[in-house]
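Only one protein chain is missing; all other protein chains are in place.
Letters A and B mark the chains in the order given here, with residues in each chain numbered from 1 onward.
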Amino acid sequence: MTTTTAPRAVAPPSEGRKQAQRKNTWISRGLLSPAVIFLILLTQIPFVVTIGFSTIRWNLLYPLQRGFTGIDNYKAALSSGDLWPAIVATVLITAFAVVFSLLFGLLFAVLLDRNLPGRAIARTLMITPFLIMPAAASLIWKYSMFDTNIGMVNWALQLLHLPIVSWSTEHPMASVVIVLTWQFTPFMMLILLAGLQGQSREVLEAAQVDGAGAWRTFTWITLPHLRMYIEIGVLLGSVIIIQVFDPVAILTKGTGGTKTLAYLLYERAFIGLNIGEAAAYGVVTVVLTIIVATVALKTLFKVFMAGGER
Amino acid sequence: MTRSAKNTLINIGTWLLVLIFFFPVFWMFVNGFKPEAIASSVHPKVIFHPVMTGYHLAMDRGMPDYLRNSIIAATSATVITVVLGIPAAYALSIRKVRSVENSLSFFISTRFMPLAAVVLPLYMILKNLDLLDNIWMLAIVYGAVNLPVTVWMLRSFFLEVPLEIIEAARVDGAGLFREIVRIVLPLVLPGIAAAALITFIFSWNEYFLATLLTSSEARTTPPFLGSFVDGRGQFLAVLSAAATIAALPVIAAGWIAQKQLVRGLSMGAIK
Partner (left out) sequence: MLWKRQALTAGVGVLAFGMALSACSSGSSGSSGGGQVTLNLATVNNGQMKDMESLKSEYEKAHPNVKVNFQVMEEGDLRSAVTADVASKAGQYDIVTIGAYETPQWGANGWLVDLTPALSKDSAYDINDLLPPVRDVNTYNGKLFAVPFYGESSILMYNKEVMDKAGVTIPENPTWQEIADAAKKVNTKDMSGICMRGKPGWGDLFAPLTTVVQTFGGNWYDNSWNATVNTPEWKDAVTFYKTLLDTSGEKDPVSYSFNECLTALKEGKAAMWADASVAASMLEANDSPVKGKMGYAHMPVNKTKESGWLWSWNLAIPATTKHQAEATDFVKWATSKDYIKLVGTKIGWSNVPPGSRTSTYSIPEYKTAAAAYAPITLSVMSSVNPKQPGVNAQPYVGIQYVSIPEFQDVGNQCAQLVADYLANRSSVDDALGKCQDLAQKAGDAHKG
């Protein structure tokens, strides 16, 4: 019998048992505390300060006019009409980027799981987009790929006698999603590659012996096995992509429905320079994301969260 | 079509796709060796007379100093997340107790916080503590930003460790420290490598906090790369050169850890 208790222990607690449980709880708390305290100091405290800032009137460029204003900043933030488009933009861009990078990641994971000559080199080449600094990647896509005069994408289109595409003007969201997908496909590929390699060889061989074709094996055996890895990829990917801001800042500057929450917050804080209002925007964003995250985690990722029942 | 012919076709197709996907990186590498005028020419020049101007400009502006700061910040942040994350993940998986479970949600919620929301307050706090332009402070902030993800990942890997091994160790009388360090850690080492690499990559490439919280002494590589952006002049070649140099350490780390990474993320192979 292990000393870690099941969530619903029914047996009447004996004295020794209770003591062991208590000791266990203290050990767990002790293991957990350093990390928790560290995070509280560095994220929660600045957040509390942000809440404080949201109740004052403070424009960086009018340093002498500071004062308490209660919820005025929230009224301004909620009535400006900027929040809803930002939410839509964030959801759309994140969803598209995550889904596409997942699909491409799956494709490359499957292709690079095989016995390819020079496989290690291919894998390393594939990882590089994820390693390049995001701002540099966005700049390179803007000038070397998307530009109408010197960009390679348009050059290739011209070779094929297709019309040139005005990426930032006519397809702003696509431009941002393309760059994000390109950067995060390697991330998904690595996670899914791990999942593929964790498949039991016996099961695969048995399927082959039973006469199942490649496609059936993939859909009925591989994909279900990959489910946990897909969930990890989607969860981690969403968390990181939702904060990303470089492609928007460099390619579209928030036009064409690409002004995500991250970019809106940056704009309010560093261009609006109205710290009080920016703080209000920040608090609203955090509250929204926590609500959405909690709901998503409780419903979509039950499998992931629950994993660990022993 | 024979099996091997089909195989070869798929192999060729795979390599084609890989090269297309890799192309922007390749182009960035090539552009680093061009003079500015040629890097921004309409007809892409693959054959040209390579120059080292871009690299000279990057080095002349003091790139080694910024690389050094990045190494300090990224490595320290990684150490912080691993040292704090291992016990925390352990408590959330192997030594799980119910009252400690809501901490997982706590970890998750902090990672969702948009940086831009707390960056100015953080700036003000650090300014008043005279901790601006301090590389160790930056590393600590990076550690805090990455700790949630590290804890999550490590937790999944710890969950994969078979219960029997842990029970056997306890029956043998192993204390907590031994249990963690001698028994469990060696099994999840590839997983730790994976989580550490992700923290390292993030800290190495982080731009926003680095620009705001540092000024001269603690300046890292990303703001340095940003310094080549010119509002009145072409800069693609020098930026490509600097970005290539900046990517080399991470690519090296990725190449070395590549095997570890895949093994690490596939901890299920233990079964």
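Keep in mind that, in the parts below, a contact is a pair of C-beta atoms (placed from the backbone, for glycine too) under 8 Å apart; a residue touches a chain by one contact, two chains touch by 3 or more.
Since the model is a prediction, treat every value here as computed from it, not as a measurement.
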{"item": "Contact with the hidden chain (one of B:Met63, B:Ala91, B:Leu120 or B:Ala246)", "value": "B:Leu120"}
{"item": "Full-complex contact with the absent chain, from A:Asn149, A:Ser200 or A:Thr219", "value": "A:Asn149"}
{"item": "Touch criterion as defined above, residue of A:Ile27, A:Ile45 or A:Val99 at the omitted chain", "value": "A:Ile45"}
{"item": "Residues belonging to chain B that touch the chain removed from view", "value": "35-37, 40-42, 61, 99, 102, 120-121, 123-125, 127-130, 132-133, 211-212, 215-217, 219, 223, 226-235"}
{"item": "Missing-chain contacts mapped onto chain A", "value": "36, 40-41, 44-49, 51-53, 56, 59-63, 142, 146-150, 164, 166-170, 172, 249, 251-256, 259, 267, 270-274"}
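Operating definition for what follows: only the chains that are shown with their structure count from here on.
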{"item": "Between chain B and chain A, distance of the C-alpha-averaged centres to the nearest whole Å", "value": "14"}
{"item": "Of chain A, residues touching chain B in the complex", "value": "2-5, 7, 21, 24-25, 27-29, 31-32, 34-36, 38-39, 41-47, 49-50, 53, 107-108, 111-112, 114, 116-118, 120, 122-137, 139-141, 143-145, 149-150, 152, 155, 182, 185, 190-191, 193-198, 200, 229, 232, 236, 239, 242-243, 245-246, 261-262, 265-266, 269, 275, 278-279, 281-283, 285-286, 289-290, 293-294, 297, 305, 307-308, 310"}
{"item": "In the complex with chain A, residue positions of chain B that touch it", "value": "10-11, 14-15, 17-19, 21-25, 27-28, 31, 40-44, 80, 84-85, 87-88, 90-100, 103-122, 124-125, 140-141, 143-145, 147-149, 151-153, 155-156, 159, 163, 167, 170, 176, 201, 204-205, 207-208, 221-222, 225-226, 229, 236, 239-240, 243, 246-247, 250-251, 254-255, 258-259, 261-269, 271"}
